[in-house]
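The complex is shown incomplete by one protein chain, all other protein chains being positioned as in the whole.
Moving on to subunit A:
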């Protein structure tokens, strides 16, 4: 809950209507994005993203597992978000749990594609080691360290950065195992395979305040929203997922307009994020 006086509310709404927000940004400008990779040495890949006061960490752990019988040619990916009460007192107990589930589901919807695996940002078939027997299970866990609005976009960016940072060990499968036997594997601790992250979409949340929409809203701006739409867009310009927040109804034509604005914004965000990730990776290699 954000405690704002009537004057402050008017100031935020008036500023957005005039295309100059409280922190001097325009409606479609992001806060500076700060990317650090390799922050959690225990994980196969990790990244920390800071956008203003919003601070999130995402880690990727890979474990060998067995593919499910219905999809023997695909690995498994699961995404969980944890909103710790250290970030905000309202995350304690059920409030945090609800937000965590909401964010996890939204991320799964945006990044993992349909049930059949079509349109997934992460290529599940690249995770298979031996078809029907061994595959990699990727566990993507995110932590909200500090929340100042726009969590979903930050988490999406953090997952993209963490996956770029991920190295999956090369696996040698011992020959000779046949039939129903589980083959023996040898996991290399020197050779790592990089993950292809070019297909992973970015998430753009458009928050509607009054008659205008803004990107990268702070908590204070979010408290004034009537509704928000999170759209994930991949490099091809295709929509990979869409979620709506906020109860107020929207005219279908406004939804379509928001989609086209989000597509436009996503191109800039995608390029900016890619260069930030590349810079972070280069910086890490040097040190």
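Things to note:
By definition in this document, contacts are C-beta pairs under 8 Å (C-beta built on N, C-alpha and C of every residue); 3 or more make two chains touch, one makes a residue touch a chain; residues count from 1.
Operating definition for what follows: contacts and distances are computed from a predicted model.
For the chain of the complex excluded from view, the name given in UniProt is "Exosome complex component rrp41-like" [choices: "Exosome complex component rrp41-like", "Methionine--tRNA ligase, cytoplasmic", "Phosphatidylinositol N-acetylglucosaminyltransferase subunit A" or "Elongator complex protein 4"]. When you scan A:54, A:243 or A:266 for touch with the missing chain, the hit is A:243.
Residue A:105 is the one among A:105, A:187 or A:278 that touches the chain missing from this view. In the complete assembly, the contact with the undisplayed chain comes from A:229, out of A:12, A:28, A:43 or A:229. Listed by residue number, the positions of subunit A touching the unshown chain are 69-70, 98, 101-102, 105, 109-110, 113-116, 118-119, 227, 229, 234, 238-252, 255-256, 259-260, 263.
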